[in-house]
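For this view, one protein chain was removed and the others were kept in their places.
As written, the chains take the letters A, B and C, and residue 1 is the first residue of each chain.
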Amino acid sequence: MRFAVVRFPGSCDDRDALLACSRFGDARLVEHYERDLGGADCVVIPGGFSYGDYLRAGALAGLSPVMAAVRAHADRGGPVLGICNGFQVLCEAGLLPGALLPNAGLRFVCREVEIEVASTRSAFTACLGQGERLRIPVKHQSGRYWAPSQVLDELERSERVVFRYAPGHNPNGSERDIAGIANERGNVVGLMPHPEHAVDPLLGSADGARLFQCVARLAVAA
Amino acid sequence: MKVRVLIRPKRGLLDPQGQAVERALPALGFEGFRNVRVGRLVELETEHPERVPELCERLLANTLIEDYEILEER
Amino acid sequence: MKVRVLIRPKRGLLDPQGQAVERALPALGFEGFRNVRVGRLVELETEHPERVPELCERLLANTLIEDYEILEER
Partner (left out) sequence: MKARPRNGAITAAGSPDQLRDRALELGLTNAEFDLICEKLGRRPNELELAIFSLLWSEHCGYKHSRRLLRRFPRASSRLVFGPGENAGAVDVGGGFVAAFKIESHNHPSAIEPFQGAATGVGGILRDVLALGARPIAVLDSLRFGEPDSARSRYLLDGVVRGIAHYGNAVGVPTVGGEIYFDRAYEQNCLVNAMCVGIARREQLVRSAAAGPGNRVLLLGALTGRDGIGGASVLASADLDESDTDKRPSVQIGDPFEEKKLIECCLELVERRLLVALQDLGAAGLSSSAAEMAAKGGVGIDIEVRRVPLREPEMEPFEIMISESQERMLCVVEPARVDEVTAICARHEVRATIVGQVTTTGQLRVFDNGRLVGEIPARLLVDECPTYELRGERPPRSLYPPPRPRLDAPADLRQQLLTLLGSPNLCSRLPVYEQYDWLVGSRTVLRPGEADAAVLLVDPEHDSRRAVAVATDGNGWRVAADPYRGSVEAVLECAANLACVGATPLGLTNCLNFGNPERPWAAWQLEHAVQGLADACRALGIPVVGGNVSLYNESERGPILPSPIVGMLGLVEDAANAPRAGFAREGDAIVLVGP
């Protein structure tokens, strides 16, 4: 499995994502100005503050050249994982529906939360159990998922809500406790919690490893 | 030419910042202020005012969640 | 009455947002935009428009680092 981790100016968790991915395959960084993903099988858009999160989280990064390549990869059905700022970038770039608004509490929140696998119909959850709980940290200022209610209904109906915060764990006021969603094909997934920060029990939890294992296993099967 | 773009959260969308301001007001002695909304202001200078709507649509505002209004000045 | 308050970084002070946006625009295909400043917009309704300047001074703007301008509407 070859992972590409996309780095924008201001990305912060790029090295963390690279480190996590390299546990499950080859991983390399792709810069925001590159137009080619170097034959990667899976793209990870990491967390951080791309372009300082100025204007709106993910807005400037969403327009950068590399995103055209990411879009093409997604259109071919290639797996894409947007984590935190990466999720914001995917929404801003129109690869996922909805938007991430400032947390209801108006503050940055960094804590470990529990999330539930709400759908196994995605490239990153196909090998997980429906309803399975994972312990994974969140850390963000704008993580409140929002979409018009028809869109939310449609997401739920088509099993595209991939992760939900477990009851009592919603850190930001997200609609319907949504922590992560997928596109129609299930190959593009965005989530606010940080699976790349949960791949080593020494650093807290290894539950996040499941997502990377899953996408790597699918690649072998394919 | 100078252009100002006013961007605000769409009606109906929760605006916690506006709410926080509204809630803080009475304690500071400001009664009778309603419907406080907090948004963004972008000012810029350009020779291409005709491109500003596109700039708003593509970057300055996220039209799913925000409305914008363009004010031109001399 | 509806009131709009435009709040922007004082001239002379660094405006990190405005600068970052201005520097990013050409690469995103927007040439010819200068002096981009990013500030805040506050909209509210009130029967006491005469108190809005005081409100700006005390709460809405940080007058150490921001200027404000009040636009009234009907």
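Heads up, the rule we're going with is that contacts are C-beta pairs under 8 Å (C-beta built on N, C-alpha and C of every residue); 3 or more make two chains touch, one makes a residue touch a chain.
If you're wondering where the values come from, they're calculated on a predicted model, not measured in any experiment.
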Inset, instruction - Indicate each shown chain that the hidden chain touches within the full complex. - result: A, C
Legend entry - Listed residues A:65, A:137 or A:173, member touching the removed chain: A:137
Legend entry - Touch residues of subunit A, complete complex, unshown partner: 9-13, 15-16, 19-20, 31, 47-49, 51-54, 107-111, 137, 139, 141, 194, 196-197, 200, 202-204
Legend entry - Touch residues of subunit C, complete complex, unshown partner: 9, 12-16, 19-20, 23, 62, 64-65
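Everything that follows uses one rule, which is that only the chains that are shown with their structure count from here on.
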Inset, instruction - Could you put a whole-Å number on the gap between the CA centroids of subunit A and subunit B? - result: 29
Inset, instruction - List, in ascending order, every residue of subunit A touching at least 2 other chains. - result: 55, 60, 63
Legend entry - Where subunit B touches two or more other chains, by residue: 40, 42, 59
Inset, instruction - Using the touch definition up top, name the residues of subunit A that touch subunit B in the complex. - result: 55-56, 59-60, 63, 92, 98-99, 101-106, 146-148, 173
Legend entry - List of subunit B residues in touch with subunit C within their complex: 4, 6-8, 18, 21-22, 24-25, 28, 30-48, 51, 55, 59
Inset, instruction - Would you tell me which residues of subunit A are touching subunit C in their complex? - result: 33, 51-52, 54-55, 60, 63-65
